[in-house]
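In this view, the complex is presented without one of its protein chains, the others remaining in place.
In this document, chain identifiers A, B and C correspond to the written order of the chains, with residue numbering beginning at 1 in each.
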């Protein structure tokens, strides 16, 4: 566990394309011809329209294109020309460009450990650049994995100072922030600077039990399942676009501590799936909800 | 399908005992000695205390006792003597006493049909004495099963008249009322007269999405599962003790109608399980929550 | 339940295209251009290659094309020209062409009832032309739904005579045969005449517990789940391509009858899903396995 083993990046000629736009005939033809004319091969593609609930088109393509890394700038430029008349909102990603990830934690280790372990085993294709915590507790654990750990105490009366320090650590090239049971609320301006790039794991089956007392509330209400929800963070507490959820059965013999213990295995699983999908560019956000090409 | 096939009742010497009381040593010994001294044999027994979350004891026993039907009155009397010093809240049930059930429906047939199917195949040990509806739609379906169907229209301005008619149909010996997607709200006085004897199926994973627009709300929020909840009806809308819940995965391609279609298979399953447990005397209500000895 | 309510067919300008062929660049471009040039609009499309486990391409497209019904013959012809150089194995389906389905049953009704109910509620877009049984038991039930019922007794010593009668009933235009707990084995020549067009529901989680005693074997082995498997029938008993499976948890208290009762709700669900996917042209068979575009 002593040395850092970044996940192998994707091959340099592989790309991913995500599109949202008004639905109309010829969209797939235009896009696939664009790739075919440049020697591209579509490995996998998912498309659908939300008809009859709307008139929008969603698409994700994984493709290979010889020399993709060299042609990247021009390809992007050319695609922009194709996209404009269709009013396409699009993202082009290179599979070999490893995303930089920062993980925020407090004292609980289960979600953090799961991410570190999947990262080391090659299942999370990213670079984990920092772990930031408002407590010192998890420092030894993190440093054993060769990942820098930063203690940034949170002073509720001076939230600004704390976020200033966090911003300095994150710099301008952190692609994704993962709140792995980070028990603090980020300021609206901080959230705004990483739009749909902060993933939180909530310990409840949203929209039920938002807020910090999810397991206690589940116990009090007497539900028969507890769950967890991974979502993009927005200004609304636990109200951002849901990426993934899952649940586990409980019964009348389980108290709040039992729910917490059973729930944490769901939390780590749900968070790890959501992070993997983000890293693999499988998620679109549209009108406050996610489209997940899983 | 033409003739009525009531489920076979349990054998006449089989009983069930449910107990709630303050926890203290010797409870199980006292109860099991009581049965043993009378020649009883415990077929199955579940007991637990809610320690460390409380100091209460819960128990369900299924037993056989030769001549139970003849000895019923004296047995009950004698058990009352045993129960008093322990401050036991108890229920004694004869397995051969088939409960009388009334089903309330509106226009949707899936929950009703599921109950009728399971009843006919012997999985719901009860007598279905009435189906009551605020619409005529399901009359032919119900009457083919040989079950009396009653159309009791609901006038929102004269709820009283409607419930008076319902009460006359139910009489005094209806043990259980099942709201199988009955889209009306019962009055507090009506609910009070069947305490923990009215089961409703809600088309959402409570406490999320209470009220009538559960699938629309689930769609708008973008959840990744839809669910259903069977609960005892109380004065609080969709707030009664939860008996059973379950869910099914949905994704971004599903609109409200898809959620409704997928959800209805969960609704019927959850409702049928809850009704079976009630009929088999497997449910205790304690402090607004259920203990289900499943 | 007295009158026959065929499911509404799809609109007349909607089609479905399924393709299997060697993977190579330009496939999607060629197909989508073909549709775009004829005014078609792709509603939903799924494509993938099985790289790195093979070099094959799989695709399903749902599209609308104005005047599809009138242009059908020429469109099919033209697509054949496109397909040839790519060595495409393809199927083109009109969504408005309702498939004709025959259901084979023995004495158990749960799978049959599920299919009839989903058919009537519009979820199985097909015409149920016959129910054929080797017993008389289910005749009243079937006829109440307005579906013709045929009793074709099975004489193990003269299987031929029985299948001759079945073939006459089926004629040449039955698209799909569903074995809804039909406890008989079809002859190889019969199976050969409906390739990938006979769906069976097996009451075990294949490949475990093939054959007729699945629940007894599950009980004897002490498994913690029982399951069901829908598959296309081939010459190998319970060895055909698996379409869908599911399971339900059981425990040590459950005997064979309990497994059977719990299992039947899984059977009906799994079978209904498999039949729906077949009717919606969502299934490809490739090398003894299915590709399900669900």
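Assume a contact is a pair of C-beta atoms (placed from the backbone, for glycine too) under 8 Å apart; a residue touches a chain by one contact, two chains touch by 3 or more.
A quick note: this is a predicted structure, and the numbers were derived from the prediction, not measured.
Every shown chain that the unseen chain touches in the whole complex is listed here: A, B, C.
For the chain missing from the display, the contacting residue among B:21, B:42 or B:82 is B:42, taking the whole complex into account. Within subunit B, the residues in touch with the undisplayed chain are 23-30, 32-33, 35-37, 39-49, 51.
For subunit A, the residues in touch with the chain missing from this view are 1-2, 44, 110, 113, 117, 121, 123, 140-141, 144, 253, 261, 265, 269. Of the residues in subunit C, those that touch the hidden partner chain are 48, 50, 52-53, 58, 205-209, 221-225, 241-242, 244-245, 247, 251-253, 255-256, 288-292, 294.
What we mean here is this: only the chains that are shown with their structure count from here on.
Of all the chains, the one whose CA centre sits at the greatest distance from that of subunit A is B.
Once the centre of each chain is set as its mean CA position, subunit B and subunit C turn out to be 37 Å apart. Residues of subunit A found to touch two or more other chains are 48.
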